[in-house]
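Here the complex is missing a single protein chain, while all its other protein chains stay put.
Up next is chain A:
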Amino acid sequence: MTKIMDNGKVLSQDELSKDIYSIWIKTDIAKTTKPGQFVNVYTKDPSKLLPRPISICEVDKDSIRLVYRVTGENTGTKEFSNLKTGDDIKVLGSLGNGFPTDSKSTILIGGGIGIPPMLETAKQLDGEKIIVLGFRDSNTFLANELESYGKVYIASEDGSIGTKGNVLDAIRENRLSAERILACGPTPMLRAIKKYADENNIECFLSLEEKMACGIGACLACTCKSSEIDSHSKVKNKRVCTEGPVFNASEVEL
């Protein structure tokens, strides 16, 4: 699929929760996007060289929505959060492979800033859907929107909302099961889900994250360990940006 470097236009931006922003960008990238893919977003600050890879949360006909966390003062994401309607934003996409969306009963699991790609995925997924979200505390986001597509279960680390604990605690407490799991979130969460899916014989797809430079498969910064020799790299490494970010859990070592 052709990748496009585009000068997008900001349509709107809101803060959904503390440090969590939602931005709609008008761009031709929308026409070719699949759920679970990501875009590179470029800062205007020349001291910050590298694009920020951000997963696509939602797609409309000619625009995409990104939901992202501002990671600190003087960061690229802080700069993005100050963009206003009508501003330009340079984006490259669509990147990566995306989630499978054929009809199977599915548990969609999102942890923290791994939640956003689950919205478009839930929207496009055929079949029965259960959605499990993990948060640190009661500062939730996207949970209400996800309710339109399936029953939502919440876990929070401090127990202030939903099941106290992690997403697997919520799955066990509510005795949830399905033919397939799709998950995105921090690596320790994905590692636990991979083990859980394996033990319970559930097909499982994980969206991984790794530091990236180019986002298009050239720099080989964002590799993950694969269980077999990869057909492209000829070693037990896969590129998260190109062969991923979504992998069948059995293909990768976490």
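Heads up, the rule we're going with is that a residue touches a chain if its C-beta (ideal position, glycine included) is under 8 Å from a C-beta of that chain, and two chains touch if they have at least 3 such contacts; residues count from 1.
One rule holds in what follows: contacts and distances are computed from a predicted model.
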Exercise. Hey, which one's the missing chain according to UniProt: "Dihydroorotate dehydrogenase", "Hydrogenase 4 subunit B", "Branched-chain amino acid ABC transporter permease" or "Formate hydrogenlyase"?
Worked result: "Dihydroorotate dehydrogenase"
Problem set entry | Option from A:D19, A:E145, A:E210 or A:E251 whose C-beta touches the chain left out | A:E210
For this session: Touching the absent chain in the whole complex: find that residue among A:V10, A:V39, A:M189 or A:C222.
Result: A:C222
Problem set entry | chain A, residues in touch with the chain not shown (by the definition above) | 2-5, 42, 46-51, 92, 210-214, 216-224, 232-237, 242
